[in-house]
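A single protein chain has been omitted from the complex, and every remaining protein chain is retained in its original position.
Showing subunit A:
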Amino acid sequence: MSAERIYIYKRYERFWHWSQALLIIGMMITGFEVHGSYTLLGFESAVRLHTLAAWTLLTLWAFTIFWQFTTGEWRQYIPSLKNVLAMVNYYLIGIFRDAPHPFRKTVVQKHNPLQRLAYLALLAVISPLIWVSGLFYLFYGDWQRLGIDAYLNLEWVAVAHTLGAFLITAFFFIHVYLTTTGHTVFAHIKAMITGWEEVDGTQHKP
């Protein structure tokens, strides 16, 4: 099995990924404390850190969106239904039989079709749910001044935000588990740290 090393995650991308990971983990921990699920840092600190992390992440996203469009990397997120079934088949059956991975990462196509669908769901459903509800939640005190208090209800905003939080937390655990499905358990994580991914050279070329 000949291995080929490709530089797949650029420096900014890795910085983005890990700082975003840190912020999201922080927001999950503080967010569920604000929700009342447990006491860890204290309600006040939890709220403060959660809010700070939210603004930091929004800033990071502003840079990242700029980066995605200037580098053309945004195309990585265009969904495709092609080979989705092959991916499902791999995760359900092939992976247990040591079958070859049906998708070969390249610099221009670093996400497998299932990943693309998952990220699309994240971007199109979970993210808006969290951000819209979160910003309304954050600016609850301004509803009256903005004249929107008649149309909104804190309970529904908070419940929507909580729902989003549960969904992204579930996503987080699945995401972390799937990083272990590379040709070695830590191969994907190593790639996200160094930028270099070892790609199996014997597989079919794209």
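Going forward, a residue touches a chain if its C-beta (ideal position, glycine included) is under 8 Å from a C-beta of that chain, and two chains touch if they have at least 3 such contacts; residues count from 1.
The criterion applied here is as follows: contacts and distances are computed from a predicted model.
Among the names given as "Phenol 2-monooxygenase P3 subunit", "Octaheme c-type cytochrome (Tetrathionate reductase family)", "Allophanate hydrolase" or "Osmoprotectant transport system permease protein", UniProt records the absent chain under the name "Octaheme c-type cytochrome (Tetrathionate reductase family)". Across A:88, A:167 or A:189, the residue that sits in touch with the chain not pictured is A:167. Considering the complete assembly, subunit A touches the hidden chain via residues 34-36, 39, 42-44, 47-48, 51, 91, 95-98, 138, 140-142, 144, 153-155, 158-159, 162-163, 165-167, 169-174, 176-177, 180-181.
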